[in-house]
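For reference, the structure is listed below as structure tokens.
Missing here is one protein chain; the remaining ones are kept as they sit in the complex.
Chain naming follows the written order as A and B, and within any one chain the residues start at number 1.
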Amino acid sequence: MQQIPIEHILFVSTALFFIGMYGLFTRRNMITMLMSIELILNSVNINFVAFNKYLFPGKLDGIFFTIFIITVAAAEAAIAIAIIINLYRTHKSIDVEDATELKY
Amino acid sequence: MADYSYIALVPLLPLATFVLLGLAGKNRLVKWSGYIGSATMLGSAVISLYAAYQYFFVNGKTGDAYAEITALRYTWLEFAPGLSIDMGIILDSISVMMLVVVSFISLMVHIYSVGYMKGEERVTTYFSFLSLFTFSMLALVVSSNIFQIYIFWELVGVSSYLLIGFYYQKPSAVAASKKAFIVTRFADLGFLVGILILAFYSGSFDIGTIINRATDSQSEAFTGLVSAGFLGMSALTWSLVLVFAGGAGKSAMFPLHIWLPDAMEGPTPVSALIHAATMVVAGVYLVARLFPVFYIDEIAMQVVTYVGAISALVAAIIACTQTDIKRILAYSTMSQIGYMMFALGVSGYGGEEGLGYTASMFHLFTHAFFKSLLFLGAGAIIHFVHSNEMKDMGGLRKWMPVTHITFLIACLAIAGVPPFAGFFSKEEILLAAYQSDKIVYGIGLFVAALTAFYMFRLYFSVFWKKEAADASHHGEGTWSMKLPLIVLAGCTVVVGFIHFGNYISSDGAPLPTHFDIRFSIAPVVSAVAGILLAAYLYKKESDRPAKFATALGRLYRAAYKKFYIDEIYLFITKKIIFNLIGAPAAWFDRNIVDGIMNLLASGTARTAALIKGMQSGRVQSYALYFFGGVVALAILLIYIWI
Partner (left out) sequence: MSASSVIFYIISACTLVTALLAVTTPRIFRSAIWLLFSLIGVASLYFWMEVEFIAAVQIIVYVSGIVVLIIFSIFLTQQSGAKMPKPALKRALFSALAVLFGFAFTYNLISKHAFTATSTQPFAVNVSDIGEQMLNPTEYGYLLPFEVVSILLLAAMIGCIVIAMKSPVKKVISENGKGVLAPRNEHKEEVDEVTS
């Protein structure tokens, strides 16, 4: 384990974060946007665990954060799906370009 | 010193009437408005007469001369310690005289109007305006502060505007009222600049202080005034000439006289009060008030003299050719005021030298009586004949006896025939002119002859010329119209015998006037000559006047057209001022000033339109901007600031 410096793990998590951001910016489907958000959350989890393991091996705080993040992400995904379904009912589409009521 | 603070009632009573009648609306109090107005004017007149009695006969004198008494003073606007606009009442020999004149004539006019304006709608409004005017004029003559004079000066102008335009349905009346107001306002611009110059150098707005400081050759005010100059004339000259310009506008001096004939569109009692006896002498009063300061400046005195003389001459010439009875009287007023002006101009200061001053004030006093009498008589005639033109009148002596006699008395007075009032005052003016400037004396003598001529031309044309053809369908007029005529005629006869020099003179000390029979020959002879010429031409209907007119040819035509001065003014305003100054200014205002505002507004709108594209409603764009902002902040904080 010690042969892998922490920067490499952080590289992975950063890359995963920005891949998720790319998906968030680019995808037109609301569900795929949700998937990108999940990727972002996962990258954050990896970060927490890595820091816990490499920098604070005696404590468990990173792990707890990870648990809570997973929990909240689950709740948020559920609510997001509910909203998407509601929006689908009114707009008959889940294309995010169709939901432009915030326009000037 | 006695307490004269009850003088404040004299202007305040008409003010109260104005407020009461003004608030009553045009149709209420119709029967009572005349009586209310007359009653308050009676009160004012009585108080003025009482105050005059007190001042002149009881306790006005300090030492040997009549002194200025400050009855009331109230500091109103203070700009700097010592420089404030106070509201105050001063009593001086001329202000007391003016109080008596204004309140008495106004009383006569009020009584006359009760009969003249009967049946007219908006009678209440009429009497409220009359009271407003009387209030302003009374307050003007007792003002202690030159700015207060200016305030009431303007107020008098406004009242005149309201009264001239009383018959507002007539477009000619509306045009006349506007003309009067604009011309006098234009003159008042000069007045204001003059006030400011005087006040700046004297350090005060108070008239007494200005006179003291400006005439004292040791004071810094005096040195300031004579040393500062502009275009070759000293500040003193400029300020006095400008102040005189304001006075000239209000007194209808040449060339600012154009409003006075047109002002005859107002009701005749208004003409009697305002444009004969009181408002138009405000300019003369102003010069008399500031006389010690005027006296020390040669150029200003020359201006006053020659403007007065020229006005007298021009007005007399024009009056010989006019056919509208009121216009003849208007030009006659202008001519007589010209007399008053040049009398002040040729006057000296102090003792014997101050004869011109006394003469001018005396003529003002007597002129008020006979001129208002003439106008009220003209009103009775117009009321009878229902027309202003002389050709519709003739042979009226049978139908209007009272008017006939009083009108004759007034004509004799204005012509300067003894023993009526005008003879004494005009003779003193001519004496003062003879003692200082012979040219002006010559002009005065010639104008006296012309005055007699045109006044008797008017008299003979109205009362003698032809046999009255129309049966008198109604009487001469009610008692309310006859009573003022009789009273004023009585005054005209009596007033000439007042030894005016005892009471009013340039320095307050009594001025003994000698009565030189030999000197009075020339004026009386010229007056009688004028009367005889008028009788020859006009007593019976004939074509002699027409032949006379064609013999004079071009001169007659020019005089008939009032020397084309109105046309010159119209040309200057329409072609020059409107096109060269007004139009570019309007263009500038519309395109540049408004344009800048519109540019700002449209620029803002366009910028907003550009920016609003950012709110597209697309969540992903928002996310991109958000991310961009975070990165920018991060770079900023990490690399640049920390």
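Rule of thumb we're sticking to: a residue touches a chain if its C-beta (ideal position, glycine included) is under 8 Å from a C-beta of that chain, and two chains touch if they have at least 3 such contacts.
Small disclaimer: the values here were computed from a predicted structure and weren't measured.
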Chains in view touching the one left out: A, B
Residues of subunit B (touch criterion as defined above) contacting the omitted chain: 620, 624, 627-628, 631, 634-635, 638
Interface residues of subunit A (partner: the chain not displayed): 1, 3-4, 6-12, 14-23, 25-29, 31-32, 34-36, 38-39, 42, 45-46, 49-50, 52-61, 63-64, 66-68, 70-79, 81-86, 88-90, 94-95
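One rule holds for everything that comes next: only the chains that are shown with their structure count from here on.
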Subunit A and subunit B: spacing of chain centres that average the CA atoms, whole Å: 93
Subunit B residues within the subunit A interface of the complex: 612, 615-620, 623-624, 627
Residues of subunit A touching subunit B in the complex: 21, 24-26, 28, 33, 96-97, 99-104
